[in-house]
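Here the complex is missing a single protein chain, while all its other protein chains stay put.
Per-chain residue numbering starts at 1, and chain names A, B and C are given in the order in which the chains are listed.
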Amino acid sequence: MMDLYAAVIPQAPYIIGAYGLIWVGLLGFVFMVFNRIGRLEKELRVLEESVERRVKS
Amino acid sequence: MGDTPTNDLAVQVRGLTRAFGVRKALNDVSFELPRGAFLSIFGPNGAGKTTLARVLTTLLNPSSGTATILGFDVVTEAVELRHRIGLISHNPLLYPDLTAEENLLFFAEMYALDNPKERVSELLADVELDHRRLDVVGTFSRGMLQRLSIARALLHKPDVLFLDEPYSGLDPHAMDILDGLIAQIRGDHTFVMISHDLDKGLELCSHALILAAGKVVLFESRDQIDVPTFRETYRATVGSGVA
Amino acid sequence: MAKSNSWRQFKAILRKDLVMELRTKEMVTSMGLYALLTMVVYQIALAEAGDSFDVRLVMPGLIWVAFIFMSMLGLNRSFVHEKDQGCIDALLLSPVDRPVIFFAKFAGNLLFLLVVEVLSLPVFSFLFLQGREGFGNPIWMIGVVLFGASVGISGVGTLLATMTVNTKGKDVMLAVLFVPLMYPLLRAAVGATFAAVIGGPGTVETFWLFMAWVAGFDVIMVLVAYGLYEFVIGV
Partner (left out) sequence: MKRNPLAEIMLGLGGLLTTAAFFMAFFWAPGTVYPDGRIDFAQKIFYFHVPVAEASFLVFIFTAYYGIKFLMTRKRIYDTKARIATEVTLFFVLLTMATGILWTRVEWGVWWLWEPRLTTYFILTLLVIAYFVLRNSVEDEEKRAVYASAFGILAFIDAPISFFITRWLNSIHPVVFAGGEGSGLETSMLITFIVAQVGMLMLGYAFYQLRLREEELTERLEALKIEIGD
C-alpha cells in the first residue's frame, strides 16, 4: 500500500490536472456552443416574427 | 485557331448569377448586345459592375446562367474567347520595370502572335510612342501609360474591348487622346465600358445598362433613352444606397 | 500547336522575370544582403561558444535557417511585381494555361534562390570554417542538397506566395504558412547537409537516404502545388 502511495502522490497533481483540463475543455466547448445556438435561435425567432408581421400588414 | 462561326450578337447574357453563400454579386442578369455596339454600364459601388466584367472576360466563373461573347461561352470556350477580347483598365496593366517595347513583346508572346516584332512596331507608331519604345514604362506619364495600355489591349486584334473606367485619373489632354483612339477603332469593335461618369458614358454609348445590387435596373439603347429620366433613375439607385 | 504556344509563353514569362531582375536586381540583392546579415547574427550567436566548439556540427542547420528565410523574401517580391499594377489580370486575360504561369514562376524563383545560395555558401565557409577541417565528403554533394531542397522550397513557395500576396500582412503570412509546411524538407536537407559536411563511414548512405526524403517531398508537394495552382490563381 505504501508503494502505491509513493507512486501516486508525486504524480497525482499532473494526472488530476490533465483530467481536469479535458473535462473543463469538453464541457466548456459544449456549453459555449449551446449558449450561442440558443441566442441565435432567439434572434431568429424575433426576426421571423417581424417578417410575418410585415407580410400581414 | 478554331474559328467557330459566330452569330450577330456580340454579347449574350442569360440569367447570369454569381453568388457565394447568401450574398449575390450578380443576380439573374440578362441582356443582349449587337455587334459594333458600345455598352456603358453604370451603377453605384458594389453593384456588381466589376464582377460582371470579370465574368464576361473569363476571369471569374458564374454560379449559374450563361454568357456568350461572339458566340463563345465564357466558361467552356474561355481559351478561344481570350484571343478575341481585350481590356483597357484604369490600371495600365503594364510592368513598370520593362520598356514599352518589352512590355508589348511580352504580351505578344502570351498571345502567341505570328510576327510579334512587326505588330509591336506598328502599334507603337499608332499610339505615337515609337520614340519612347526603349524607355522603361515606370518613367511614363499617365497619358502615355494609357496609350501604351491601349496598344497592349489591341495587340491581338480583339473584336470586343472591355473598358474599366478608362477615364478615371486622366488629365483633359489624355482624355482627348483616348477619345480619339476610341473613335478611330470604334467602327469595327464592340465596346463594353464600366463608368462612373454619366456624361461621358452617355456621350459614347449606343446602349446603357444600370446595375444595382447585382440586378439590372435598366437596359436601353441610346435612342430609347430620355436623358433626364435616365439621370433620375441613376440617381435613385445610387442614392438609395443599395449595396 | 497548343503545346508550342505553352512553351513560348513559359519562356516569355521566365525571360520577363529575368530581365526585370537583371534591371532592378531587387530580389538578388535583398536576398544576398539578408544572407550576409544572418551571418553577422550567427557570429553573435556563436560568440561565447569558444574555439573548441566545432562549428561544423551546427553549420548545416545554420545555412538552412538562412536559406529558408531568405527564400521567403524573394518569393514575396516575385508576386508583388505581378500584383502592383494589376499585371496579373492582363496575364490571366491572355490565353495562357494557368499551369504555365506556375511553372514559369517556379523556375524563376528556383533560379534566383540557387544563385544566391551558391554565392553565399562560399562566403559562409570563408567566414566560419577557416582553419577547421574541410568538408568530409565531396563538395558536389552539397550542390545536390541545395538543388533538391530548393526545388521544394520554390515549388510550394510559389503557390503560397500567390496566395499570401493577396492577404493582409503578406510577409508574416508567408512565414506562418511556409515554415511548418517546410518542416520535413528542411529536416531532411539539414540531415543530408550534415552527412555531406561531416563525412566518415556510413555518411554517404545516410546522405542518400535523406536525399530520398527530399526527392519524395519535392515530387509529392510540387505535384499538389501544381494541382492547386489553377484554383488559387483564379480568384
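Here, a contact is a pair of C-beta atoms (placed from the backbone, for glycine too) under 8 Å apart; a residue touches a chain by one contact, two chains touch by 3 or more.
On a predicted model such as this, the values are computed, not experimentally measured, just so you know.
Here is the thing to keep in mind: the chain we left out touches A, B, C in the whole complex.
Looking at C:53, C:126 or C:183, the residue that reaches the missing chain in the full complex is C:183.
Seen from chain B, the chain kept out of the figure touches residues 20-23, 61, 63.
The missing chain lies against chain A, touching residues 3-4, 6-8, 11-12, 14-15, 17-19, 21-22, 25-26, 29-30, 33-34, 36-37, 40-41, 43-44, 47-48, 50-51, 54. Listed here are the chain C residues that touch the chain not shown: 156, 159-160, 163, 166-169, 173, 176-177, 179-181, 183-184, 187-188, 191, 213, 216-217, 220-221, 224-225, 228, 231-232, 235.
Keep this in mind: only the chains that are shown with their structure count from here on.
Inter-chain centre distance (chain B to chain C, centres taken as mean C-alpha positions): 39 Å.
Taking each chain's centre as the mean of its C-alpha atoms, chain A lies 45 Å from chain C. Chain A and chain B have centres, each the mean of its CA atoms, that are 54 Å apart. Chain B meets chain C in the complex at residues 57-60, 79-80, 82-83, 85-87, 89, 91-98, 102, 106-107, 109-112, 136, 152. Residues 5, 8-9, 11-13, 15-16, 19-20, 23-24, 81, 84-87, 89-96, 234-235 of chain C touch chain B in their complex.
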